[in-house]
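Encoded as structure tokens, the structure appears first; notes follow it.
A single protein chain has been omitted; all remaining protein chains appear in their positions.
Letters are used for the chains, namely A and B, taken in the order the chains are written, and counting of residues starts over at 1 for each.
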Amino acid sequence: MPDTTTHSELPQHATLIAEGVRRGTLSAVDVLDDHLARIDAREGEIHAFNLVLADLARERAAEIDSIVAQGGDPGILAGVPVALKDNMCTRGIPTTCSSKILGDWKPPYDATAVIRLREAGAVVVGKTNLDEFAMGSSTENSAFGPTRNPHDTTRVPGGSSGGSAAAVAAGFASISLGSDTGGSIRQPAALCGTVGVKPTYGAVSRLGLVAFGSSLDQIGPFAHSVDDAALTLEAISGHDPGDSTSIERPPLDLRSKLQMGAAGLRVGRITDLPTGASPDVQARLDEAFEALAAAGAEIVDVEVPAFGYGLTAYYLIAPAEASSNLARFDGVRFGSRTSAPDTNQMYMATRTDGFGAEVKRRIMLGTYALSAGYQEAYYGRAQKVRRLIADDFAAAYAQADVLLTPASPTVAFEIGDKSSDPLAMYLCDTYTIPSNLSGDPAMSVPFGTGDGGLPVGVQVLAPALQDHTMFRAAAELERYMSLSVSDTHGDAEPKGAN
Amino acid sequence: MSGQPLYVNDDDFFPSNDEHERWEHQGYEMVVGLEVHVELATQTKLFSASPNRFGDEPNTNIDPVTLGLPGALPVLNRQAVELAMRLGLALNCRVQKSTFARKNYFYPDMPKAYQISQYDEPINADGWLDLPDGFRVGIERGHLEEDTGKSTHVGGPGGRIHGSDYSLIDFNRAGVPLVEIVSRPDIRHPEQAKAYVSELRSILVAVGASDAKMEEGSMRVDANVSVRKPGADFNTRCEIKNVNSVRSVGRAIEYEAKRQIALHEAGEPVIQQTRHWDENDGKTHTLRSKEDADDYRYFLEPDLVAVDPGPEWIERVRAALPPLPAARRATLSEASDQPANSEAVLLVVERDQDEYVLSVGAGGGDVALALKHVKEAPDLSTVVPARRLATLTSMESSGAVTATQAKTIVDAMIAGDEERDPEAIAAVLGFEAMDTSELESMVDEAIASQPEAWEKFCAGEGKAMGALVGAVMKASKGQADGKAVTALLNQKKG
Partner (left out) sequence: MPERITTADVSKVATLARLTLTDDELATATVELGAMLDHFADIDALDLDGVEPMNNPTHLVNVMRDDVVGEVLDRDEVLAAAPLAEDDRFRVPPIIGLDD
């Protein structure tokens, strides 16, 4: 396994931390302090967090240690410092979605994924920055300012879960949770050089995740390794009766498959994949196919003709759902309110003041796509395209067990590069969006570096409920990379530091 | 279900006998369809586990789903689906695979700024309801949706929304399960509309779907009214809201129909709009014009999945349905030899006392007499055992006591006298059947004391009989049987 950071003697990998803490050879408090020290050192320039919960985390870490001291087992994530994207409800702790409109709202309940992390013994260190309401691909659309890429602080970490990606890449947390509606875990994972997973739709409960696109949203982990990501997903997945779209299955079984290797695996290359990946990224993707072939996989050519229409379908469907999901931010029951002489004007003033430009843009786009006279042409057709994409994937998966694509068309771009061109920003999601539309799992695995020595992620896609097969391929890519001579991958220390 | 009889708040609950007559005004007929919202009698809300309970302290029955908090997700209440199915089957609907949609609009009593409602695919479709007189009203659909919170308007004139200083919102009612039952525009008479609402209410209560209390808002009626010359095409309609009693249903649609007829006659257009019924002035008033109707942007609710009850569940619900009011009226009608839409039969079934009346018959009593007593004394069934009433009706039908005496005994039984034993009560009150000779001598005395009345009676003036019978009653201190007296008088007249 690649150790992506640091000069500390304490482990940063969740599997190693949990193992040590459960055995009593490692103190959860020490592990936490180690992470908090890195936060102290670099959070000022990175801005991964909206809120660091140092005191709460220390209490929790001490509790974990005392459970172990008393012979108890705190769970499979014992003592693992975790960061939460700030669109997941945490009881009594501000949950902002990086928006002004929520004010100082403190949810009266915890998200299911948060409860499960805690029950597994994890230690929450803070709430991470995001593009407002998870709308964006750079974490620049935050009411609290942008997050910077730990590999190069002039660059974006990707988005919308940029804070969670940066927190892991910078060693602020061992693992983190993000949400992925159109690539919001996988793209920042690629840009920050971490593993990032969007599991099968319904594998992880959405209860307590502030909704963006309800039929697309999934919670998933960022981690230093495939193994750590598997461990985290095993902790948070599994049926939740509080989410009607939650799959009625036990938690995912992933780690048992990681050592199976790629021999016999059919790996699909999408011959009609939309162009647009930069040459450095394309080169890494080609290398990934070679790596799996060398490990005994069979590379097969498949077609997913509707893949390229995903962007359009997504940018009609997701804003449509968002326009409805975000209507509840009306200044009546929680969050901020701008006073006005009547309720209708109060709605207008509160929402106009409270939402940022990108959120307003998508609300308007989505409202338009659903409005009388246009719904059939936009939302209706987009839903049909969605069906085509799902059907095309199903056909491809009849020939291949997994597919590989780039996770992001490019390495991390400069802050400000795309912020004035919404459409250019949307194109960042070209390769990630289709899996959200189909509901299938997909993950980004760090696979060396591209231009400027910046991380590149390869995306592994698999059919619904085949998350374990996806992890099997991802583990093989990771194994190849750890053995390869490539020496620049995944180092989150800024160039010139030290 | 409530133990309270339902009829108490409606002074003219029952359709009058002229309902077969066509309603017509200046050559126009009315075309009416009703949309009835009923709150289902579940323990919890449609999509969350906070209590569905009327009358609690404000904002005590709230949870993240009810308040539409960020991150909250709906989970459908199985019992609400089952109650909706019961209702649908009772209304002869097709129970089918259904989905939920979001109806998007901003209003402070609607927490998420969208209402979750069944739109394209309702759970119940294409049924009908037969009124007691046999008239059939088509049912288009009966779909599930969630209720809104309640606003109170503070300041300004009379708690109305217009001119108020501000409003206060209570979300206890938000998320309470509703079924909206949409009739086809088959209704042509105010009495049919009233009968439809009454019958629907009886069915709702019978199947346990709702307590259907209009005065508490658990049953709310909106009426779509238009008018036309018989046989002509449908005209523009108006929707009437705030119709809060069965009586108002009749009044409101009659007023509205006449208002529209006046417009047609004056050559003015009827504007499609929502109108508010004002109980006090007996008029409908413009609430809002449909021309600038909101664009609700319906789309399938992505947080919920389809409900497909399937034949097994449907048949289980169907098999468990209790006898419906129409069937119960037929049974009672047959047993009592009274018409099924007679006031007594309607009322007793409505009050759920038909089984009691029938058990009087099973105990050897007279069903028709029992029906009459129960109709007149609603408390009978709750305090007097059926066998006691059976005994009384037997005494009455054999002539052992008169109708007047029987009524007195009923009151005494309800009051608990003599352990509610009618024979003991009759004995204590001295109600004994007079032998014929005693009665005959009293009749003779009456004739002798009132020769003029006798003459008139003999001359065929029926009215004169009253004075003679009255004299006998007075002499017998009310113990004489009126029927026997009349028979004797007629006999003597020859």
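The rule we apply is simple: a residue touches a chain if its C-beta (ideal position, glycine included) is under 8 Å from a C-beta of that chain, and two chains touch if they have at least 3 such contacts.
What you see is a predicted model, and the numbers here were worked out from it, not measured in a lab.
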Touching the hidden chain in the complete assembly: which of A:L316, A:L403, A:V445 or A:L461 does that?
A:L316
Looking at A:A14, A:C97, A:V156 or A:L365, which makes contact with the chain not pictured?
A:L365
For the chain that's not shown, point to the residue among B:V36, B:V75 or B:M214 touching it.
B:V75
Contact residue for the chain not shown (choose from B:G88, B:P108 or B:P190):
B:P108
In the full complex, chain A touches the hidden chain through residues 105-106, 108, 201-202, 215, 241, 244-245, 247-248, 306, 308-309, 311-313, 315-316, 323, 327, 330-337, 339-349, 351-352, 355, 360-361, 363-365, 367-368, 371, 373-374, 377-378, 380-388, 390, 422-423, 426, 437-440, 464
In the whole complex, what residues of chain B lie against the chain that is missing from view?
42-44, 48-51, 57-64, 67, 75-81, 97, 106-108, 151-153, 161-162, 164-171, 287-288, 294-295, 297, 300, 302, 304-309
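Just so we're on the same page, only the chains that are shown with their structure count from here on.
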Listed in rising order, the residues of chain B that touch chain A in the complex are 64, 67-76, 102, 104, 106, 108, 111-114, 167, 169, 171, 295, 297, 299, 302-305
Okay, in this complex, where on chain A does chain B touch?
88-89, 95, 97, 102, 105, 107-109, 111, 206-211, 213-215, 241-245, 320-321, 323-324, 327-330, 332-334, 343-344, 347, 367, 370-372, 375, 379
